[in-house]
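Here the complex is missing one protein chain, while the rest keep their positions.
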Amino acid sequence: MADPRFFRNNGPLQLGQLAELAGAKLGPKADAAAAFEDVAPLEQATAREISFLDNRKYVSQFRRSKAGACVVEPGLVDQAPAGMMLLLTDKPYRAYAQIAQAFYPAASVARGANPAAHVHETAVCGTGCEIGPGAVIGPEARLGDQVRVGPGTVIGPGVEIGNGSDIGANATLSHCIIGKRANIHPGVRIGQRGFGFHMDAAGHLDVPQLGRVIIGDDVEIGANSTVDRGAGPDTVIGDGCKIDNLVQIGHNAELGKGCVVVAQAGISGSTKLQDFAVLAAQAGLAGHLTIGAGAQIGAQAGVMRDVPPGAKVVGSPAVPVREFFRGVAALARLTRTKG
Amino acid sequence: MADPRFFRNNGPLQLGQLAELAGAKLGPKADAAAAFEDVAPLEQATAREISFLDNRKYVSQFRRSKAGACVVEPGLVDQAPAGMMLLLTDKPYRAYAQIAQAFYPAASVARGANPAAHVHETAVCGTGCEIGPGAVIGPEARLGDQVRVGPGTVIGPGVEIGNGSDIGANATLSHCIIGKRANIHPGVRIGQRGFGFHMDAAGHLDVPQLGRVIIGDDVEIGANSTVDRGAGPDTVIGDGCKIDNLVQIGHNAELGKGCVVVAQAGISGSTKLQDFAVLAAQAGLAGHLTIGAGAQIGAQAGVMRDVPPGAKVVGSPAVPVREFFRGVAALARLTRTKG
Partner (left out) sequence: MADPRFFRNNGPLQLGQLAELAGAKLGPKADAAAAFEDVAPLEQATAREISFLDNRKYVSQFRRSKAGACVVEPGLVDQAPAGMMLLLTDKPYRAYAQIAQAFYPAASVARGANPAAHVHETAVCGTGCEIGPGAVIGPEARLGDQVRVGPGTVIGPGVEIGNGSDIGANATLSHCIIGKRANIHPGVRIGQRGFGFHMDAAGHLDVPQLGRVIIGDDVEIGANSTVDRGAGPDTVIGDGCKIDNLVQIGHNAELGKGCVVVAQAGISGSTKLQDFAVLAAQAGLAGHLTIGAGAQIGAQAGVMRDVPPGAKVVGSPAVPVREFFRGVAALARLTRTKG
């Protein structure tokens, strides 16, 4: 069970209610009125807890599990241990996420501005906002309803933040417009000037960076990641993007909807990711590229050319995944024969 | 036009005045008294705006542009659209940078120390400084004139910062001497102890790190970058260096003048970069190396040996650029024939 010092459990909850919110069907022996206390992994779950099976690799754990209930695909009904109630759905992990959210809902927000926060008199905060101690809300900034701003976080002049957004502690936001339900983690830097200057042996000369950062709804940005503002055009992050920790996004970059950028990856200036493109950990994209919709860029890849929609590339310079592993194999053969 | 919530436009400005500050000549049809309101890209600029052409790839945009004036090389006079005034110079991007700076000058600084700042009684601040709320200025720290320290930033004991420097929000500076006109972005960490310890199965043992970080004039350090102090010698960053976001600089590293270090690159302990060396994104340098003046280290390169002045290397381990791409081609051939 989750440590009660850190997590507040909302249980017990009834199976029927959980099935409904997760869009799952009750299995043959399931009792809608049965109450459960928590979620837990297959191997640890007890009779009072609900688990899930998402990966068939773990079917044997499922067969042995003592969980009182489990979310699974309909095809696995026959393999359930005796006495286990089932919730049936084609997307067990999605359903599990919804059930776990029901047991551990996000804390409600209503503490107002801490007296030690610095909210400028021309800033506007909606209803139900929470502003932590030491936070700074600059002139003309506009926060929607139910926005949370963590301790020590600095919101610059004119910044807009949509309803329900959560900005972690010690973050810094300037020159940006942020949508609804954003989840900005601690230490994130958004809107600082991009890396734009005239390179010159007589002294590099800064080019004013006159764009903004525009962030859609339901975007997550991980701890200590950095998003520079545009040079003239804007830097844009589309609805539903998921960005991990320590990611760099350069000026004028544009991410479509639902893109996923894993830890320590970097996107150079003016590069565009179309919807649902995925950039794995430590990968890097050169500037002025287009990464097609649904393309997958492997971990540590270094991409120097456009990537077509749906393509999977890896390597530095990046090539299609099959070509990359053929190269790895060819080099291994060469090493063996001549090494 | 730049969003007026975030940027204050200083226009209109007269063409003659702009030509003078940018070191450009007025073209044949240019009217020194003509007033312009803003800068803009070639494709968006209107008759009241000034644009620039730096890359001949975009000459066709130049020919079609509706910009009232444009900064270009003298050789392109004949291709200007009718009615466009020209500013002529061999370095159009540099001139554009100066003109854009005239339209969008850095905000002047004079707000003093916020009452919620913590300035130690033995710290010295020059005239015209601005210290944000929650900032901490430690004992015996010395700030020059017109220094800005962002909200929540912590300046440790004894730190010196030169005139006109701008230290962003939520940064942490200790054990360092910083020159004039520095631009330190939010979340930067300077002067923490380096990664120096005796490795031992009985327990690693810290070696006191007794050096400092010495930063020259006109240095920029990007958001969330880290610069460790020296172990005994100092870590040194020369005048005019440009360092991007999420860069790591290890103890005792030395950067000459005008070096450029792009996002997520890393420099290991005791490595030296001579003047104007360039380290592209996500590249890494092993320790105790010398990178020659003007050398260019490609993106994601992993450098294990000294690099001569002016050389261009890439790959991991890094080799000269031509050799690297010959290797890529050779491997591709091999894959095709035997794969």
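In this document, chain identifiers A and B correspond to the written order of the chains, with residue numbering beginning at 1 in each.
Everything that follows uses one rule, which is that contacts are C-beta pairs under 8 Å (C-beta built on N, C-alpha and C of every residue); 3 or more make two chains touch, one makes a residue touch a chain.
Keep in mind that what you see is a predicted model, and the values were worked out from it rather than measured.
Interface note: of B:M1, B:V59, B:A102 or B:L210, the residue touching the hidden chain in the full complex is B:L210.
One of A:V72, A:V262 or A:A277 touches the chain omitted from the figure, and that residue is A:V262. Within the set A:G68, A:G150 or A:G179, the residue that contacts the chain not displayed is A:G150. Among B:G16, B:P41, B:P157 or B:P309, the one in contact with the hidden chain is B:P157. By the touch criterion stated above, the residues of subunit A touching the omitted chain are 2-3, 5-7, 39-41, 91, 93-94, 96-98, 100-101, 103-104, 114, 116, 132-134, 150-152, 168-170, 183, 185-187, 218, 220, 222-224, 240, 242, 244-246, 258, 260, 262-264, 276, 281-282, 299-300, 316, 328, 331-332, 334-335, 338-339. Residue-level contact of subunit B with the missing chain is found at 116, 118, 134, 136, 140, 152, 154, 156-158, 170-172, 174-175, 187, 189, 192-193, 195, 197-201, 203-208, 210-212, 224, 226, 228, 232-233, 246, 248, 250, 264, 266, 268, 282, 284, 286, 300, 302, 316-317, 319, 323, 326-327, 329-331, 333-334.
Keep this in mind: only the chains that are shown with their structure count from here on.
Here the spacing of subunit A and subunit B, counted between their Cα centres, is 29 Å.
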